[in-house]
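As you look at this complex, bear in mind that one protein chain is not there, while each of the others sits in place.
This part shows chain A:
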Amino acid sequence: MAECGRVDSNTSHTMDKSITLPPDEIFRNLENAKRFAIDIGGSLTKLAYYSTVQHKVAKVRSFDHTAKAAAGDKLYEISMQEEVTARLHFIKFENAYIETCLDFIKDHLVNTETKVIKATGGGAHKFKELIERKLGLKVDKEDEMTCLIKGCNFVLKNIPHEAFVYAKHADSEFRFQMTNPDIFPYLLVNIGSGVSIVKVESEDKFERIGGSSIGGGTFWGLGALLTKTKRFDELLQLASKGQHASVDMLVKDIYGGSYGYLGLTGDLIASSFGKSATADKDFSKEDMAKSLLHMISNDIGQLACLYAKLHNLSRVYFGGFFIRGHPVTMHTITYSINFFTKGEVQALFLRHEGYLGTIGAFLKGAEEDNPNQYSWGENYAGSSGLMSVSPDMNPMQRARSGTFDMLEMDRLERQLVNLPLLQDPSSYIPDTVDLTEDALAREYWLYCFEEALDGVVKRAVASQPDMPEAALRAEKFRQKYRHKLQTLRQQPFAYGSLTVRSLLDTREHCLNEFNFPDPYSKIKQRENDIALKYYQKAVKSLDELSWEEKQFALVQGVLAGNVFDWGAKATDICIFFFIPLSERPWLVDSYDQWLERLKGPPHKCALFFVDNSGVDIILGVMPFVRELLSRGTEVVLASNSGPALNDVTNGELQILTERIAAMDPVIEAGLREDRLLLVQSGSSSPCLDLSRLDKVLAMVVRERQTDLVIIEGMGRAIHTNYYAMLSCESLKMAVIKNSWLADRLGGKLFSVVFKYEVPAGKPNKDCGAFSPS
């Protein structure tokens, strides 16, 4: 069966109902809220609404060329504009708060278009009258299972690292799975009071293929009878302390050892509760609870395996209140699945499992907006993340700390898809190091980000000199981000795999949250201005070199430009091309193969993921691009859609390229003849996830028959994509500007990575992987 049914008043927690809700932090953006949906389960209510968020964005606008003199030295102007974006809010709270919450919503709801609220879950019926009275909205009930499946499809498609494997004794308990573009078919085993087993074949096609009456309600009901313990959480806590072998009859109790003939080990349970029938003694609550937990988990796992086998499905997701983030049940279910399938099927769990119903109900109500045609992204600033649910924690404490849990999803401007050139999209993992599994690295990077926080705050304030309240906002940002870092220290798995990328992205989300859309805008502007002045000189000096010298100087230029970063001073620029990079051979050095390749036929089309503003893009990347164009290679320059650190954005790059074109006939011709394209990546991150790129970019890449991918900079080529395997030639260039990381990779600070790879099976076989250490 589906969700836990009606819950009797005595099983819901009695808590102080006269709470004051901190409005800014919980029901955010209610003013513009429309389209409500609610999922009322056995003990928790999940509310969903759609809202629009108005926030500032930095826009760049080129000065009119004719008025150039008037604009002084400035290349373009930066303006802050208000932009409205769509956001989905999901809030989870205990049923005890439902009345308070409804009152709060009523008081703050401005939008009057909203007439209905979609409702699902076993409690929807019970609270129907209350909701209608309080909100003045008509309750429109939706089928629970349909909502669940819709929600499940939505999170699987839109949230990277949504699904995870649970391994109690591993370095990291949570092993997150990358989103596979092809999520179907899968099996969803929903363990509410009973169990429903649903086979999902497509967005709209699913079938309940089976179920069981032995589920969470059995654990709770039978557990309460056996142990006189009322609450589900407390039962789980008891179970986590018990020893089932005193209650269960094991194989060794019958055989004296293992049943070798059948390969059944002695510790296997032969008969659950078998000893409580024959032994003449009292059993501890803990032991009985443990035995019951094993009995139910094993039973569900066995049924799930039988159904998975019958329908030939290997992806099995578990959800429902029995699972809901409880390590104890995730462990026993995982154990059971491993046992019954001998490891062939993995039990998968979902980070936002508790929200599936309400997400689905919301989507049902929002069908006219077609939310499924957009891509959505988890907003790390506004989402609570996966809570720690250590069984050692006092259940009361846990209940309180998890009282209000939030998930916010931003509608992305663009639809995101895989880079078509990924060798194997299903096994692609953008991040080089998973900090959830690497405790040392985690320690270092968390420390690093915390150290850097003061500087970020300062820069944020400086970026808005005309706004007196900026300091206050910046302080709020500091608190929020520091809190996130603290949370991640305790629960590295809160937002999926913890990576340098996710730490950077979280910071960007938090900055945006407090209206610092682009703290580096002015720095970028200044650097672009300065670098532009040296462009012609740089190109000229390059053109004076021999072909071979020039190729090396171009590579050196990209690498040096990358070292330059925002700390660069104008005076340094003169010696830009003479920066002493570390001596060859570099840490990773396949330059010779690259040079050999350049002696061969030109590439059809190169896709270049660019990094920083200023010298990097203008004096490093552009001359390199110029050379490619001269060789007859088309170039697609992919830059960020939105700002992140000092990375050049698509808007900025448009202006820069126009200006360069005005000085450089090669670039000008490239643009005019459509052989040089500027396309946005769809990302606003200093790192790069090749599985979430703008659909347009993917289309261009395919149309142009791209046969070379160039990725530049630490964020995109080291922290991410270092191990990315592409189906065409690729070039990853970066200077390691962090001594800890350099050390890790077996090099020194400012070590160079020049990784030119040709996929196996392509001509230049010997130019394969060069990996550090």
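Please note the rule applied: a contact is a pair of C-beta atoms (placed from the backbone, for glycine too) under 8 Å apart; a residue touches a chain by one contact, two chains touch by 3 or more; residues count from 1.
In this section, contacts and distances are computed from a predicted model.
Here one chain is missing from view; checked against "AP complex subunit beta", "Ribosome biogenesis regulatory protein", "AP-2 complex subunit alpha" or "pantothenate kinase", UniProt names that protein "pantothenate kinase". For the chain missing from the display, the contacting residue among A:Glu162, A:Asp248 or A:Asp410 is A:Asp248, taking the whole complex into account.
When the whole complex is considered, the residue among A:Tyr50, A:Phe283, A:Tyr380 or A:Phe404 that touches the unshown chain is A:Phe283. Touching the missing chain, out of A:Gln54, A:Ser79 or A:Ser213, is residue A:Ser213.
Which of A:Val84, A:Leu130, A:Ala170 or A:Leu225 touches the hidden chain is settled by the complete complex: it is A:Leu225. Chain A residues in contact with the hidden partner, per the touch definition given at the top, are 1-2, 4-8, 10-11, 122, 125, 143, 145-146, 192-194, 196, 208, 210, 212-218, 220-222, 224-226, 230, 247-249, 251, 253-257, 259, 261-262, 269-280, 283, 288, 295, 298-299, 302-303, 306-307, 309-310, 340.
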